[in-house]
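Taking it in order: structure first as structure tokens, then the write-up.
With one protein chain held back, the other chains of the complex are shown just where they sit.
Chain lettering (A, B, C and D) follows the sequence in which the chains are written, and residue indices restart at 1 in each chain.
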Amino acid sequence: MSQGTDAPEPLLSVRDLSVRFGMRGGREIAAVTDVSLEVAHGECLALVGESGCGKSVLASALLGLLPGNARVGGSALLSGPRPGETTDLLAADEATLARTVRGRRVGLVPQSPAAHLTPVRTVRSHLAETVRELTGAKGRALATATAAAARRAAFPADHLDRYPHQLSGGLAQRAATALALVGEAPLLLADEPTTGLDRDLVERTVDELRGHADAGRGLLIITHDLAAAERIADRVAVMYAGRVVELAEGRGFFGAPGPRHPYARGLLDALPERAFRPIPGMPPELGDLPAGCAFAPRCARADATCATVPALSGTVACHHPVPAPEPAGHGLRPEGSRT
Amino acid sequence: MTETDIPAAARPPRQRPARRALWGPAARLVGRRLLAAVPVLAAVTFGVFAVAAASPFDPVQQYAGSAGLNASQETLDQLRANLNVDGPFPQRWWNWLTSAVTGDFGDSTSLRQPVAQVITERLGWSVLLCAVGFAFAVLVGTVLGLAAARRRGGLLDRTVTSLSYTLEAAPPFWLGLLGIWLFALQFDVLPAGGLTDSGSDVVTASALLRHLALPALVLGISQVPWFLLYVRQGVGDALAEDAVRGARARGLSERTVLLGHALRSGLLPVLTLIGSRIPELITGALLVETVFSWPGIASATVEAATATDFPLLAALTTLATVAVLAGNLLSDLGYGLADPRVAMEEM
Amino acid sequence: MSIPAALRRRTPRGTPATGRGLRLPVSACVVAAVLLAVVLVPLLVPLDEQAVDMTNKLHAPSLAHPFGTDDVGRDVLLRCVYGLRVSLLVGVVAALTATVIGTAVGAAAGAVGGRTDRMVMRAVDVFSSVPHLLLGIFIVAMFRPGVWPVVISVGLTHWLSTARIVRAELLSLRSRDFVDAAVSGGASRWRVGVRHLLPGVLPQAGLAAVLMVPHAIWHESALSFLGLGLPTHRASLGNMIQDARGTLLAGDWWPTLFPGLFLIVPTLAIASLAGVWRERINPRRRSELML
Amino acid sequence: MTPNPPALELRAVTAGYDRSAPVVREASLTVAGGEAVGLLGPSGCGKSTLAKVAALLHRPYAGTVHLGGVQARGWRHRAPRAQRTAVGVVFQQPRLAADPRLTLAALIAEPLRATGRKTEALTRTGELAGSVGLGTDLLGRRPHEVSDGQLQRACLARALALRPRVLVCDEMTAMLDASTTAALVAVVEEYRELTGAALLAVGHDRTLLERWCDRTVDMPGIALPARAPAPGPNR
Partner (left out) sequence: SAPDDGGGPGGGTDALTVGVAQEPETLSPLLGYGKEGNSKIFDGLLTHDAQMHLKPALATHLPKVSKDGRTYTYDLRKGVTFSDGKPFTAKDVVYTYETILDKKTNNASKSELDAVDSVHAEGEHTVVFRLKYPYAAFAERTVLPIASKAVASKTNVNTGSYNTEPVGTGPYVLTSWRKGEKLSFKANPHYWGGKPKIKRFTVAVIEDDDVRATRLRSGDLDGAILPPNLAKTYEKDEDKRTFSAKTADYRAVTLPSDNPVTGDKAIRRALDLAVDRKAMVKSILNGAGKPAYGPLPTDSPWFAKGTERPHDLKAAEKILNDAGWKPGKDGVRRKDGERAAFTLWYFSGDKLRQDHALAYASDAKKAGIDVQVQAGSREVIRPKVKHDAMLLGNGFPADPDFDLYPTLHSSQAGNGWNNLAYYHDKTVDEQLDAARRSRDPETRKTAYTKVQRALAKNPGYTFLTTIDHVYVIDDKWRGLTTQVEPHDHGIGAGPWWNVQDWQPEK
């Protein structure tokens, strides 16, 4: 799939990215399989999908932060550092990643933010250190920059001297966001940046991130919060069992005509403001995927053709997608409280 | 059963910064320890009197030394009476304690000197040696441990860990001999022993430095393995934690990641180690001091122990106890400060 | 096309792929060989390791005496094997004793906390203040000189730092959320301690145990020297090394080198096995970050 | 005295981490038997703290906690085991709440083993895991080898293992996708239907909690003005 060769060079272009985890006994876990996607300058791509489908692993792979038992394939070209140049994030060596990519060109808001903070240091020292390292600020400038960074993520200033274990979930989340925003990285990977935040804070955070993208930078937001995704995303990528199964424009995805992949539909249907009904069946085991479409066992539309893996053609990877132009009724409006 | 749910009082805006209150708890910890030190000291000295009384060494034989081998029984009996080494040890302990409280530590039988004099003459040199050696051990252990942890299984790692185990197996007198052989004989850069050059008696700063170098080095090296391996273990484990992953993801330099994150959390066990290695340090100093003819307290200690020289032994043990208690207190304080998850009250 | 043709493995930096694999089998072989030698040789070779032979003094290694003879004409190889027996016994048992006591005391204090903890830790202070040597002397003196008193005296004087480390780590672990979860799951103090807290400090305790082995071996020879351990003429690695000092300066290296190797090689093998074990109990072992 | 005492009752609880500035002041909350109450509030206002107090894991400075009409006299280990295990907790941050050394299977079975039900542990583990949607493949893994969502499912299974009479879910679904959220909510509801357990669900997602719970309660905060009281149960 491609957006056409004449289009301006995307900020990030992932091709056939695969990640395998080698497990005891020689088993392999296909956490990510043949993912191809692009993030343009100024664009926000929302990555949604069921828990455990490989979203976080994908983000880690882009930063070269996978554990030692992981193997990766494919390429992920990040444009820069100079115009016209690209860096393959998957092929780059550790030194390059550490010195020029992480934090500076690709920022990350990690999932489980509290676990990603060093337990023996205060939030302020985390922030100040990051500011110093990435911007070179010193002395008084450092203090102001630190305070400003905290403010951007709505982290209360009187909590700056706390240690990670003294933070509430939402505070830790805001701390992590603040840390990720410091570097003003051209590409920001935000893994569930809104967990633990109340609605107002979610909106603030989302706006902040959106502003980040609007300044010409790219944003890959991984989220389950579809309301937030709707508010921020230009495009949506839906992952299922390690594969991207649908890539759609945000507006069409959340509004009319709605997603075309049966899984994506199910996902939206499960929202509490909609049917609040889970997709039937168990999530797939990535160590033991069926030969064909991984969603087939849970799919009402599945038939014999689903025994082969559908390619991502157009915007959806499904043998029986919901027909695209179907006019009315279906999925345009939220289904409302199903009575 | 109340019907009201939740809201009672809106929280007042916080005035105080929510910084961890440290000085209060730290002061309380120090206070508590000072209080506890009294019974501990009493118990330790009592224990020493008990142990010495039960030890196989006979103060009279030890006092008489080789002259005792030719002495008549009558002389030995008289010595025993003069040295006043008989009598129940609890009473001896009590006598010692009461006079010690008034500042009189008695006379050392084995060194034929007042105890206070023995200690003032020698303590400073021992403290100097121990302090420098220990600082060296902590520093080198930390630096090498960090380097080893950074590339576990690498050449450096394998070399320093093997060396550490080897060092731990090498008695300090071997290290001392090796040090002398290498630095005094082969390179001829450092003097091989003593506090000053053989011909001179005045202690000048430069001579002291040169004479201190080798013993402190050997003492330090003999203490390095524990620190090194614990730093390596701690940092190595910390490197696998999410926190370090987070630090890396933020684009921090390798140095910051190692020093500011991995080391900061990996160093915690080492802090404890600092306090609890003091007894080993003292033992090590005993051996190093003899090898290098360092005029410290060590030889007095061995002598006091084998000669069951009660007053000296008790005074030395009191000193050692104070050192151990202070070391433990310091490392507990350090731990309490370094690990916010541990309440100072708990230490 | 489901499995990409070339998946790159990101090898952790600085970790040479080779050598890692060899470590375990080599160490295991050394330990096995040592155990075998220690058990079998005294049975199969009925020689008197103490018999001196003045005419055979300080022979360099040869076929008849592969490790040479010492300054009173005893076979160094034979003495190494006998010495290894004694020293390993002393080293391993003393290290285990010290580690078990230290871990138990530290864990009890750290897991229970409160007043018990404080009392225990002050008692630890008392213990660590009495000079090791003196305590050792006392313990040995209560028994006849021999291997077991030495083992006990080394074991009983060396658990203190382990106890402190274990306790301090536990204090820090105690406030983690997963402990809360266990408490809420009905776990008793004991279970929290043993199942959730202790495994967290095992690597530290294991490290202490391994370091204690060679330390105990030389401690034994120090006690011997004071006349409180094994008699100095009896073969133990510490005694042999101690004994051979003068010979080394006079230019004869073999009475020192071989016991030294006998001490160090098994120590390294044990350390290496323990290292593998420590990595194995580390939950992150398999997927340790590759950076 | 009512014949049916509430499953969980917090009376004038003042709790926090610094006596001079408690996080929660004089909060009272009642969850009747079989009732599901949603607790909403701005981030950092003390919801999790209150949840820990309710689970007898955090000692309040003042106020009392009653479980099934019985006042709790001790906290943490001082609380009788029966009382402690009567409340099942799902913690907000699964990464921190899972012992990194246990496999997911062991994690789920841990409360059963801890309370001496080893044989039951063998049979129930699979069943519990199945109900929260964890496959056998995942059960053998350690926390760092699974995604956060998968870990949270295991934590829910763990909380259900002892069949608690009160379930406290602290932002249980915060990091789960909609489908999984719906699935886990269904699991909890099924469990409650079966056992009549009460539920205290902490969260930010008003839509979710209003849909899920019989009623929601708001906690005031500092940073943002408290919203109007919730419009009652919406079922």
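FYI, contacts are C-beta pairs under 8 Å (C-beta built on N, C-alpha and C of every residue); 3 or more make two chains touch, one makes a residue touch a chain.
Treat the numbers as computed from the prediction; the structure is a model and nothing was measured.
A.B. asks: Checking the contacts here: which visible chains does the omitted one touch?
C.D. replies: It touches the following shown chains in the full complex: B, C.
A.B. asks: Given the contact definition stated above, which residue among B:N82, B:T98 or B:T159 touches the chain not shown here?
C.D. replies: Final answer for the missing-chain contact: B:N82.
A.B. asks: Which of B:V38, B:L69 or B:V101 sits in contact with the chain that's absent?
C.D. replies: B:L69
A.B. asks: Sort through B:A37, B:L111 or B:V138 and give me the one touching the missing partner chain.
C.D. replies: Considering the complete complex, B:L111 is the one touching the chain left out.
A.B. asks: Would you write out the residues of subunit B that touch the absent chain, in ascending order?
C.D. replies: With respect to the unshown chain, the touching residues of subunit B are 56-58, 61, 63-76, 78-79, 82-83, 107-114, 121-122, 173, 176-177, 180-181, 184-185, 188-202, 204, 207, 210, 289-296, 298-300.
A.B. asks: State which residues belonging to subunit C touch the missing partner chain.
C.D. replies: 50-55, 57, 71-73, 145, 224-228, 231-233, 243, 245-251
Throughout what follows, only the chains that are shown with their structure count from here on.
A.B. asks: Hop across touching chains from subunit A and tell me the fewest hops that reach subunit B.
C.D. replies: So the least number of steps between the two chains is 1.
A.B. asks: Given the contact rule stated at the top, which pair of chains has the most C-beta pairs in contact?
C.D. replies: Ranked by C-beta contact count, first place goes to B-C.
A.B. asks: Based only on mean CA positions, could you tell me how far subunit A sits from subunit C in angstrom?
C.D. replies: Chain centroid spacing, subunit A to subunit C, equals 49 Å.
A.B. asks: Taking each chain's centre as its mean C-alpha position, how far apart are subunit A and subunit D in Å?
C.D. replies: 28
A.B. asks: Got the subunit A residues that touch at least 2 other chains?
C.D. replies: Residues 21, 23, 65, 67, 98, 112, 115, 159, 165-166 of subunit A touch two or more partner chains.
A.B. asks: For subunit B, which residues are shared contacts with two or more other chains?
C.D. replies: In subunit B, 14, 18, 242, 244-245, 248, 268, 339, 341 touch at least two other chains.
A.B. asks: State the interface residues of subunit C toward subunit D in the complex, per the touch definition above.
C.D. replies: 176-178, 180-189, 191-192, 195-196, 199-200, 281, 283-284, 286-287
A.B. asks: Within their complex, state which residues of subunit D touch subunit C.
C.D. replies: So the residues of subunit D in touch with subunit C come to 52, 55-57, 76-77, 81, 84-85, 87-89, 91, 93, 96-101, 110-111, 114-115, 142-145, 155, 158, 161-162.
A.B. asks: For the complex, which residues does subunit A have touching subunit D?
C.D. replies: It comes out as residues 21, 23, 48-52, 55-57, 67, 111-112, 114-115, 154, 156, 159, 166-174, 192, 195-202, 224, 226, 266-268, 270-273, 276-279, 282-283, 285-288, 337.
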